[in-house]
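Provided herewith is a single structure, encoded as structure tokens, for subsequent inquiry.
With one protein chain removed, the remaining protein chains of the complex are shown where they sit.
A and B are the chain letters, set down in written order, and residue numbers restart from 1 in every chain.
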Amino acid sequence: MISATIVAVLVSMLLALVRAFMGPSFYDRVLAVNMFGTKTVLLIALLGFLSGRPDFLDIALIYALINFISVIAILRYFEYSNRKSSIQET
Amino acid sequence: MEGFWFVLTSVFLISGAFLIFTGAVGVLRFPDFYTRMHASSLTDTMGSGLILTGCLLLADHEWLVMAKLVMIFLFLLLTGPTANHALVKAALHSGLKPKLGAEPS
Partner (left out) sequence: MSVAIAVARTRDLFAATMLTGIYSLLSAGFFVVMDAVDVAFTEAAVGAGISTLLMLTTLKLTGQYESSSRPLQRIALVVISVTAGLLFYGFLDMPIFGDPAAPIHQHVAPRYIQHSAEEVGMPNIVTSVLASYRGYDTFGETVVIFTAGIGVLALLSYVRSREDVSQAALAPMQPHIILRIVSKILIPPILLFALYVQFHGDYGPGGGFQAGVIFAAAIILYAMIFGLDVTLKVVNPAVIQFLAALGVLIYASVGIVSLLSGHAFLDYSVLGHDAVHGQHWGILIVELGVGITVASVMLVIFFNFSSRVDKNQDSHS
């Protein structure tokens, strides 16, 4: 049961990765990275339960935190600046 | 674990996994950024909530573990929608237009 969930999470991580590679616009990549991070949090929590070591939850918590901060950082530095060009590429 | 709790845990985990998976498919296949965002943000929040609830049922009465799970859940609940909101706002400000259907003439 846990393993099935882990497989589902892994597959969706793969799909998010494909989206991150494909782009096409900058925001799609950010979205995919954000999604990837959430999946990683879930994956680590589940792995912790699978191997019977709930210590891993600390790492999951860190990931949730880091994920949020990096999305905010990306937006903070690139929100109103020179992103026009890459949007027109799409 | 007794039968009832096992079934309940399975239901939470599997439905969470299903939501996560559909969200990922949506992100891959939907036509433009805003629809993709819609797919990912809704299913991410709900799916991770369900999966973490399933984990909560798995952690039988280890209070520290349960507290950490609740903290992760609250954290994701707060940050996920906030990050997505900020992302959409930034996209809208920078002039990324949503892809509309055929103009009604």
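Throughout what follows, a residue touches a chain if its C-beta (ideal position, glycine included) is under 8 Å from a C-beta of that chain, and two chains touch if they have at least 3 such contacts.
No experiment lies behind these values; they were computed from the predicted model shown.
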Interface with the undisplayed chain - residues on chain B: 71, 75, 78-79, 82, 85-86, 89
Interface with the undisplayed chain - residues on chain A: 17, 20-21, 23, 26, 29-30, 33, 36-37, 40, 43-44, 47, 51, 53, 55-56, 58-59, 61-63, 65-66, 68-70, 72-74, 76-79, 81-82, 86
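We adopt the following convention: only the chains that are shown with their structure count from here on.
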Touch list for chain B against partner chain A, complex: 9-10, 13-14, 16-18, 20-21, 23-25, 27-28, 33, 36-37, 40, 44, 47-48, 51-52, 54-55, 58-59, 62, 65, 68-69, 71-72, 75-76, 79-80, 82-84, 86-87, 90-91, 93-96
For the chain A and chain B complex, residues of the former touching the latter: 1-2, 4-5, 8-9, 11-13, 15-16, 18-19, 25, 27-28, 30-32, 34-35, 38-39, 41-42, 45-46, 49, 54, 57-58, 60-61, 64-65, 67-68, 71-72, 75, 78-80, 83-84, 87
